[in-house]
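What follows is a single structure, written as structure tokens, with notes after it.
Rather than the whole complex, this shows some of its chains in their spots.
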Amino acid sequence: MKLAPLGDKVVLKQLEAEETTKSGLILTSSSQEKPQEAIVVAVGPGGLVGDVNVEMVLKEGDHVIFPRYGATQIKFEGEEYLVMRQNDILAIVKD
Amino acid sequence: MKLAPLGDKVVLKQLEAEETTKSGLILTSSSQEKPQEAIVVAVGPGGLVGDVNVEMVLKEGDHVIFPRYGATQIKFEGEEYLVMRQNDILAIVKD
Amino acid sequence: MKLAPLGDKVVLKQLEAEETTKSGLILTSSSQEKPQEAIVVAVGPGGLVGDVNVEMVLKEGDHVIFPRYGATQIKFEGEEYLVMRQNDILAIVKD
Amino acid sequence: MKLAPLGDKVVLKQLEAEETTKSGLILTSSSQEKPQEAIVVAVGPGGLVGDVNVEMVLKEGDHVIFPRYGATQIKFEGEEYLVMRQNDILAIVKD
């Protein structure tokens, strides 16, 4: 089973403070607080969202920075995820 | 008797914590709280909603993830349902 | 005398908990609280409302589900009614 | 002297609880509270209001139902009036 987001939404898995990213970097955020970083696990099809035609630039596996407020938290198969609209994602972390 | 939602609205039946989905999976959410998962029980016709032409992608029987806030709760023939606009649904759960 | 709603507004008469609908069903809502169900008693002409051209799909006598918040309550000739925009109605109850 | 409302605004004179309408009906609202009914005493020219072209359907002498909130109260020549945009009027009372 997998999640297929609607419209311009993306599903994110937030990185743990001690997690190592794909590029091997150990994240340096304070250990009390999770970093505002996540891996994109599912991407909506984009297209017409309201009266705006959205082209999706994010793709599965992207390492992104997201804002502290505004994400919708969901629990699915015992795991926690975040769902946001692509436009609310702040930046992609490039190697 | 059945419910025919207007415009881009959909009617949802929220899954109980112990309910088994169509795919046979036992949902793993904590038993104190209902999962944010539902089955679509009725879908509006879409078309012009405000100044936006909405194409319905959800269909009856879809298993969806919805946000914790924003649904309108209704009681109909003794059963509780949620009504939302299609665009507020977060994701479809695909087998 | 009758009410002629403006634009895309409709006038509703809320069903009482013990009221029997046209289809003969006894509504099952708890007796302490009125159901969120109503009969449409008057429908506006639609047309240009703001910058949106609204086509009315509701008609007099329709049995509808409406949201708990957002209706405007009015008293007319000693009777209470609700006024809403068509787009705020959640669903039509079909026999 | 008379009031000439701008744009899509209308000036209303609220009916008193004990007032008899043009059709001879004695209004049945409780005597402690004024009914949400008024007679239209002046109508703006309509036309372009913001980016919307408004056609006025109300005319002087119309008996209307207005919402409890949202009217602007003014005092003019010792009399109290309400000013609203046409679109905020709920319904016309037809004989």
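Just a few scattered comments:
Lettered A, B, C and D in written order, each chain numbered from 1.
Keep in mind that, in the parts below, a residue touches a chain if its C-beta (ideal position, glycine included) is under 8 Å from a C-beta of that chain, and two chains touch if they have at least 3 such contacts.
It should be emphasised that the depicted structure is a prediction, and the values quoted were computed from it without experimental measurement.
The complex in this file is a homo-oligomer whose displayed part has 4 chains and whose full count of copies is 7.
Basically, only the chains that are shown with their structure count from here on.
Chains compared, chain C against chain D: the Cα-based superposition rotates one onto the other by 50 degrees, nearest 5.
With each centre defined as the average position of its C-alpha atoms, the distance from chain B to chain D rounds to 42 Å. In terms of their C-alpha centroids, the spacing between chain A and chain D amounts to 52 Å.
One finds 23 Å separating the Cα centroids of chain B and chain C. Within chain A, not a single residue touches two or more of the remaining chains. By the touch criterion stated above, chain A contacts chain B in their complex at residues 1-7, 9, 11, 42, 44, 48-51, 72-78, 83. On chain C, the positions that touch chain B within their shared complex are 23, 25, 27-29, 35-37, 51-53, 55, 57-58, 65, 67-68, 86-87, 89-95.
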